[in-house]
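Missing here: one protein chain of the complex. Every other protein chain is in place.
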Amino acid sequence: MSRRGWSVYTVGETVRWVVDDDRVIIVDGAVPAAHVLQGREALIWRVLTSSRDFRKLAEFLEVAADLTEPAAEQELRAVLGRWTQLGIASCATGGPDG
Amino acid sequence: MRSTGTRAASKMPAVPDARDSIFCLPAGGVSLVYAPLHGLAAVMRNAAAERLAAALRENDRLVPGPVGTIATHLLDTAAEMPQARSGPLSEPLFLGVVPTRGCNMACGYCDFAAPKSGGPTMDLHLARAAVEGYLMLLDRGGRRHGAVHFFGGEPFRAPDVVEFIVEFAAQRAGDLGIVLDFEASTNGLFSSARAEWVADRFSTIVLSLDGPARVQDRQRPALNDRPTFSVVARTAKILSDGPAELIVRSCVTAASVDLLPEWATWISRELRPSTVCFESLTGSASTVAAGFLPPDPYRFAQQFAQAALILDRHGIATVQSTSDLRDCRISACPVGQDALIVSPDGAVDACYLLEKEWRDQGLDLRLGLVNVAARSLEIEDEALERTRQLAARHKPLCASCFCQYHCAGGCHVHHDTNRPAAAYDDMCVATRLITADKVLRRLRLTAVADRTLTDPVAARSLARHADDRLIASEVP
Partner (left out) sequence: MANLIVSTVCPMRCSFCFAGEQRAKTGRGSAAYLSLEEFDRRLAFLDRSGIGEVRLIGGEPTLHPLFPELIGRARGRRIVVFTNGLIPERALACLESLPESECTVLVNMNATRRPDGPGAAETRHRSAVVHRLGGRAKLGFTIFRVDFDLDPLFELVTESGAQRGIRLGLAQPILGGGNEYLHPKQYPAVGRRIVDFAKRGAPAGISLELDCGFVPCMFSDADIEILSSAGTDLGWRCNPVLDVGLDGTVSHCFPLAGSVDTRLTSDLGAAELRSRLAASTHPYRLAGIYRRCSRCPLKQRGECTGGCLAATMRRFRHRTIRVAVQQERDQHAARE
């Protein structure tokens, strides 16, 4: 069985965000451009940026969305991948400590 | 019977004589006429008050002059009597959540009988079910706005539960087109990172901070007996700087009452609260044993008024829970207002106090429970009605008191209102004085307000006035 590697996602240096009543507004100062997150994506952003704890977020998703652990992780990877495509996060492979 | 949306039978309170809601108090040599249900307050000479009383007793609308104008207004204006809620549960006051009964402080006067450490923490699945149940209630009732209030112990002793509820509830509410406000009552003893998160995510924070360091550290030390002022003050400043509304709540003791003006000055200079709430310590055997005595109610009222003047200049409201004049109500607390408060074990109650506290008083404030599997709140119609009627019940102690439509008898659990009318205790005395002071200052009668509070004879005369009803008593 091969060992799973790690991807390290970093929120960009030029990225700023604000949490409003029903959305998260993210501004990438480098472009400049704004992105609005709502619903579950906003939840994921808020939890990740406050606690930076992937495991906690996965647990939240399992409970909140009735997902199994693998499904929750998969959803998180998909969201992080989308953010990377938007340019508000970057991805590098490495160990869990970066 | 579970709540199915059908109307349960309810006992309607007897319609009282509206003139019984018109009051007259001695106020430093003049008479304060106060009719909150008629939207009227006035100060007049004692002789004029006598004529007004006579006019009301005889339904006389032909009295000449200003007295006649007031009499006609009072006789012709329908008294808007606050009513108990009725009908199916459609608009809960809020969803209350007690994520844990544990606490990280050892407040000297705390009678809260829960264990300080350990104790159950709410399970996330239960938390989700409570939120879903609440949102469904709102959605079915067509409500687009709701609130989730966190209580304890200290709610942030279970930070993951709080965080899960806030984030999940916000997301789920958004799916339904509902906006939620989040409020917490907290001791503020946590990290600056946590404080920043709280400031960003909450609408309102009620922060317990009793006074300057020498007061706070004595009255509210940490579990390890360490001082807490510096950390809690830091939390207060972070909250001040953030978007959350900050309400500072200070418990006032005999030792701290004379510091209220100094404390108010510090607050107005260092913080940005919308409101400061001063609550007089309720004495008990355990608080006395811990060395904490309640303040003299007259002194408390005087210092409260002084502090209020200081805070008012900075646009900060000063309240005492039983002297809040903003509304006329039958309950000064969540009880009777369809608040749904969920404990760590899934019980849904009308009150956030421990079950043992209200059962010991012969009260049953249990409303139902959370059904985790069904993700719903199962509320017993009969239980709901029982708590509504508890709030609306006749309170003999309050029957002739001019504060009854604001104070509503105070805490249903801890304040015994089943006593003879006007057998006022210290809480009543303070409430009466502070309420009168507020009414007089609204009328811009500062000198009369000052005199009423600072002249011992005037203060006692008002505080102990046997029957405030204008038509029933002899004008002093």
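In this document, chain identifiers A and B correspond to the written order of the chains, with residue numbering beginning at 1 in each.
In this text, a residue touches a chain if its C-beta (ideal position, glycine included) is under 8 Å from a C-beta of that chain, and two chains touch if they have at least 3 such contacts.
These figures come from a predicted structure and were not determined experimentally.
Colleague: The complex has one chain that is not drawn here; which of the drawn chains does it touch?
Modeller: The undisplayed chain, in the complete complex, is in contact with A, B.
Colleague: For chain A, which positions touch the chain that isn't shown here?
Modeller: 1-2, 4-11, 13, 15-23, 25, 27-29, 32-34, 36, 48-49, 52, 54, 73-74, 76-77, 80, 93-98
Colleague: In the whole complex, what residues of chain B lie against the chain that is missing from view?
Modeller: 179, 200, 240-241, 243, 245, 272, 274, 313-316
Keep this in mind: only the chains that are shown with their structure count from here on.
Colleague: Just give me the whole-number Å value for how far the CA centre of chain A lies from that of chain B.
Modeller: One centre to the other, that is 41 Å.
Colleague: Please give the residue numbers of chain B that touch chain A in the complex, ascending.
Modeller: 124-125, 128, 160, 163-164, 167-168, 170-172, 174-175, 179, 197, 200-201
Colleague: Flag every residue of chain A that touches chain B in the complex, lowest number first.
Modeller: Its residues touching chain B are 19, 21-22, 38-40, 42-43, 46-47, 50-51, 56, 59-60, 63-64.
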